[in-house]
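Here the complex is missing one protein chain, while the rest keep their positions.
Moving on to chain A:
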Amino acid sequence: MLKLAAYPEQVQAALKQQGLFLSLPPFVIQVRCSSTALADYFTRIYADHEFFPQPQVASFNIELKHESGLRRWLKPQIRFYQNEHAPFFSMPESHAPILWEWGLNYCIAAKYHSCLTIHAAVVAKNGEALVIPAPPGSGKSTLCALLCSHGWQLLSDEFALIDLSSRQVQALPRPISLKNQSIDVLKAHVEKKQNRGRFSAEYLGTSKGRVALYSVPTEQLAQDQHSYPIKQVLFPRYCQDQVCNVTPISPAQCLMQLADNSFNFAVLGQAAFVCLAEVVASSHAYSVDYGDFNALLTQLDTLP
């Protein structure tokens, strides 16, 4: 396998022809894209990820395709296809990276059933995982990015992938998707750091507002294909007028909220319930209202 950053020409050519076979364990993803916007993004933001030079059987077959007709020349739009099926509206060509990230999220949420999938950010410290489930807009990605620059390792900012038998959570490190003011907060924050990670361009006027993707420095990434036991589950809410108010919640309540945030709890049925019951029995759960990140960071280290 080859690193994306080292072979920009091959990446670009593959995307336009038979497809780039990206390794993103546990997935192999075939991506084709008729626009060059994605190739630049891949070689910069997915720099350390690897691809196969030869065609592979793929978990997902993804294509970002120009919409045909006059618009192609006036105001080019591209659309996301997974196996010839287009679940979203088209977006401006320059937004190809966003479309790729959201599209891949869709594929994992809709099709991946080897694990229990929960909509959550996951970070780890000392080999144990902290799961942060939250609805969009609750500041989970920002919190996740900030934690990564304070000694935590990134497993995922979007998915907790919980193995049904080991009940451990798998790493799937990808760029963190930041929205609106979070981008400025994080840029100001990492400015002072030595090791900064990389920001993508900012994409304006998406359905979620202004979006940028942030790839954390390599040493802040969890190990590929590595699993971690879950130590804590945190339900955060950003409130400007609170410093940091942590309330423990019961295992039963935690189970219900995890199930609510799960994509495939119903599909997996009883196996998912048994798995979550074990998870909440062996971890601690808290709900947190916080306005001051540093206060939360100190508290986190003292919590069981």
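Simple rule for what comes next: contacts are C-beta pairs under 8 Å (C-beta built on N, C-alpha and C of every residue); 3 or more make two chains touch, one makes a residue touch a chain; residues count from 1.
We adopt the following convention: contacts and distances are computed from a predicted model.
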Report the protein name recorded by UniProt for the chain absent from the figure; options are "Spore germination protein KA/spore germination protein", "Alanine or glycine:cation symporter, AGCS family", "Nucleotidyltransferase family protein" or "Acyl-CoA/acyl-ACP dehydrogenase". "Nucleotidyltransferase family protein"
Listed residues A:5, A:28 or A:303, member touching the removed chain: A:28
Which one touches the absent chain: A:5, A:58 or A:109? A:58
Identify the residue among A:75, A:113 or A:208 that touches the chain left out of the display. A:113
Contact footprint on chain A, counting only the chain that is left out: 18, 26, 28, 30, 54-59, 61, 83-85, 111-114, 264, 266-269
